[in-house]
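Below you'll find the structure, written out as structure tokens, and then a few comments.
Of the protein chains in this complex, all but one are displayed in their positions.
A, B and C label the chains in the order they appear, each numbered from 1.
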Amino acid sequence: MNRLAISLPGLDMKNPIMPASGCFGFGREYAGFYDLSVLGAAAIKAATAEARFGNPTPRVAETHSGMLNAIGLQNPGVDKIMEKELPFLKSYNIPIVANIAGSRDEDYCEVARKLSSHPQVSVLELNISCPNVKEGGIQFGTDPKTAAELTKKVKSVSSKPVYVKLSPNVSNISEMAKAVEEAGADGLSMINTLLGMRIDLKTRKPILANKTGGLSGPAIKPVAIRMIHEVSQAVSIPIIGMGGVTCAEDVIEFMLAGASAVAIGTANFVDPLICPDIISKLPELLDHMNVNHISELIGGSWKECEVPSLSR
Amino acid sequence: MNRLAISLPGLDMKNPIMPASGCFGFGREYAGFYDLSVLGAAAIKAATAEARFGNPTPRVAETHSGMLNAIGLQNPGVDKIMEKELPFLKSYNIPIVANIAGSRDEDYCEVARKLSSHPQVSVLELNISCPNVKEGGIQFGTDPKTAAELTKKVKSVSSKPVYVKLSPNVSNISEMAKAVEEAGADGLSMINTLLGMRIDLKTRKPILANKTGGLSGPAIKPVAIRMIHEVSQAVSIPIIGMGGVTCAEDVIEFMLAGASAVAIGTANFVDPLICPDIISKLPELLDHMNVNHISELIGGSWKECEVPSLSR
Amino acid sequence: MRKEMVSVVSQKEIARNIFELKVKGDVVSDMTSPGQFVHMRVSDSFQPLLRRPISICDVDLTSQTLTMLYRKEGAGTSLLSEKKDGDMIDLLGPLGNGFPLDALAEGKTALLVGGGIGVPPLYYLAKQLQKRGIKVISVLGFQSFEDAFYKEKFEAVGEVFISTADGSQGCKGFVTDVIKSHSFTYDLLYSCGPSVMLKALEQQVPSASGYFSLEERMGCGIGACFACVCHVNGGLPSDYVKVCSNGPVFPIGEVVL
Partner (left out) sequence: MRKEMVSVVSQKEIARNIFELKVKGDVVSDMTSPGQFVHMRVSDSFQPLLRRPISICDVDLTSQTLTMLYRKEGAGTSLLSEKKDGDMIDLLGPLGNGFPLDALAEGKTALLVGGGIGVPPLYYLAKQLQKRGIKVISVLGFQSFEDAFYKEKFEAVGEVFISTADGSQGCKGFVTDVIKSHSFTYDLLYSCGPSVMLKALEQQVPSASGYFSLEERMGCGIGACFACVCHVNGGLPSDYVKVCSNGPVFPIGEVVL
């Protein structure tokens, strides 16, 4: 028995760990550091209908225990991704989460149709939450109705399961989650980055050329945990959790909160070997926690003993 | 000329620095460390109509560059605060920001009426954003209409200027800000804490007895900066900025973002002398930046040169 | 109560994950009350952000040296354990109210009951009581032989009984088992340890009067943040005490454990 195996709609994973979209490129760079076939899955960089350069530089800035990025969905466009990037990942034989973005419904649908038909793509991840693109994305991510409509449209053109990636920059995350669940989403990815900014004292201007950027890294972990804790009790589709994971203990914390799998973003930049390191540490941690199979931990913070936990 | 003096509705401050509500008690403890009269102002702990014990313990947990708290508005009630706590602060002769909280309109109004009539209270700070109290507060903080109505009611019973303290846990912070501005708010305080959670791997339950708590400290600074940057351009009432300030440079960053004064919360726990330390470092920093008066910095990140900053 | 940079004089591991840390500084001259604690920054960065509360275990007023014992557990105490001779530590203290020393007259007997990392503050207490001519009996509970410490030190100031959960040293079981099996005669009980232990004492030695030292997660450590409150026995639901500034030492029975 593989104690780490997790099976989700469209994703048969030998462990719950995947690199997060945008933090892994299309895998080439990390393939120089380790054998990618150890991964549970891999989420590739957002694809848009056309090639995008993204935002001007500087695109990253550091914050306390976190970083801001405003890459702006740079990518070579969906066609080139299918031709040039996906084939590279083939030999590793891991489920691929294809992240899709756009500024209009039609763009999303075009990309969804194309990518879902690619044999290597296991599921789509609908990015309705990129905070760094002016024309679009973010309003899909903050209005439940718009998000639900988009989800429906994408579902109707996709031959693969669709996970919707939620933005944390909302008043009511459960409402968003329920709306896309009702619209047919097969799963959720959460959280994307928090909107943030840093100002340079010398220039007196925002450090990022785009002014605002997405905050990621350990700083946002408590926000992610509370949102997953809440949403996992509000919906019945599985959640791929992410936001500040840097170690095996964090993975367990996300699963106890209610995540069924865990994506690792920013930490890849800090340590390119973080994914395989975490994967190798999980069994020992399960032993230590007296857990037989990692799936037993999913939602463990609220599933049983709801009342005793309140009483302390 | 006092280069640090800032004058806001109801607040004549010799410098822009004040301890944030809930992080300074009613001043007694810090008075043991320094002469409180050096402060620009002081925000005291939230007052409610009746005495409150607050949430069960544990009430605090640490996160990367931040902390979670779920105190739950513990306080002796507005009457005791006026009788027993405010007189202590009298001799320091500093403007007092009286934070008020409640679960119903009537409670807020009662507290507002009482506190605003107290001679030592300079302004009220309407806390519509405490994430740690189930029955109330938070819905006021996420719905513009409810917030505006409450602001109107409190304004109508208050004889002192009213600052509304905004929650960052919203999709559209400018909408909230504009709603309370129209309702008559004299100023804004932002940001309150982000909702967060940590789960203990041993117990498998949330560390905080209240489960969720408010995230504060350096981790949230970029979120605060971007919200103040946005809101200060959307409204014309002044902003008391806060969220993760730990040094004089941070104060400048908040003012460049658009804050007119700056409150320091969590950092008081890390260093009880942080407020006087920062105050004493500001003049040197102004020299270094070639700034004559600190007020010149307010909104400096967007006020001039909007176009050049875009072009990089 | 002040904030001062103190310098590390020595640090060594004296039992499994138990470190003895000695620091030196003017502020130590204020540390005359056993049961008080200090609040220390363990890093210059904000990771971890909050200070760590550690009890005063022993003080040498002449050399202005403070001894602390702590268990290396999480991130904060791990960083603390890396401090080397000469390193400076940002210390706030002494904080809170210690054990009242004049509660007992000369010739009386004090029963000191410590559990695990609750033992350290009792050592300074034991020394002070003995100096005042009070007889000290110490009952110290540990998980196992490897976790036990300061037995000899306590023996120098009075009779000592050890219990270990696994029986590898002293009596097998808990401190309450030791107390039940010996019928100690004493005038006041002073105890510090995990709250399960204090609760057990309260139940199984109901007649005891004396003092408990409590622990609670802290924010400020000085009474400003209301993180560390406890309900008061027989008080209103809104009544409270703060462990950091009203405690950590309370008369037995005063607070709800």
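Assume a contact is a pair of C-beta atoms (placed from the backbone, for glycine too) under 8 Å apart; a residue touches a chain by one contact, two chains touch by 3 or more.
Since the model is a prediction, treat every value here as computed from it, not as a measurement.
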Quiz item: Which of C:F46, C:F99 or C:Y124 touches the chain that is not shown?
Solution: C:F46
Practice problem: Looking beyond the chains shown, say which of A:N15, A:N192, A:S232 or A:N268 touches the absent one. | Solution: A:N268
Self-check item: Sole residue of A:P161, A:P218 or A:G299 that reaches the chain not shown, by the stated touch rule
Solution: A:P218
Quiz item: Which residue, A:N69, A:S129 or A:N192, contacts the hidden chain when the whole complex is considered?
Solution: A:N69
Quiz item: Which of these touches the unseen chain: B:N15, B:T48 or B:S65?
Solution: B:S65
Self-check item: Residues from chain C at the interface with the omitted partner, ascending
Solution: 43, 45-47
Exercise. With the missing chain put back, which residues of chain A would touch it? List them for me.
Key: 22-25, 28-30, 32-33, 45, 50-54, 57-67, 69, 71, 74, 76-77, 217-218, 246, 266, 268-273
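The definition used in the following text is that only the chains that are shown with their structure count from here on.
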Quiz item: Which chain has the mean of its C-alpha atoms lying nearest to the mean of all protein C-alpha atoms shown?
Solution: B
Quiz item: What is the chain whose Cα centroid lies farthest from the Cα centroid of chain B?
Solution: C
Self-check item: Whole-Å gap between the CA centroids of chain A and chain B
Solution: 33
Quiz item: If you average the CA atoms of chain A and of chain C, how far apart do the two points sit, in angstrom?
Solution: 46
Practice problem: Report the inter-chain centroid distance for chain B and chain C in whole angstrom, where each centroid is the mean of the CA atoms. | Solution: 36
Quiz prompt | chain A residues counted as touching two or more neighbouring chains | solution = 64-65
Quiz item: Among the residues of chain C, which ones contact at least 2 other chains?
Solution: 46-47
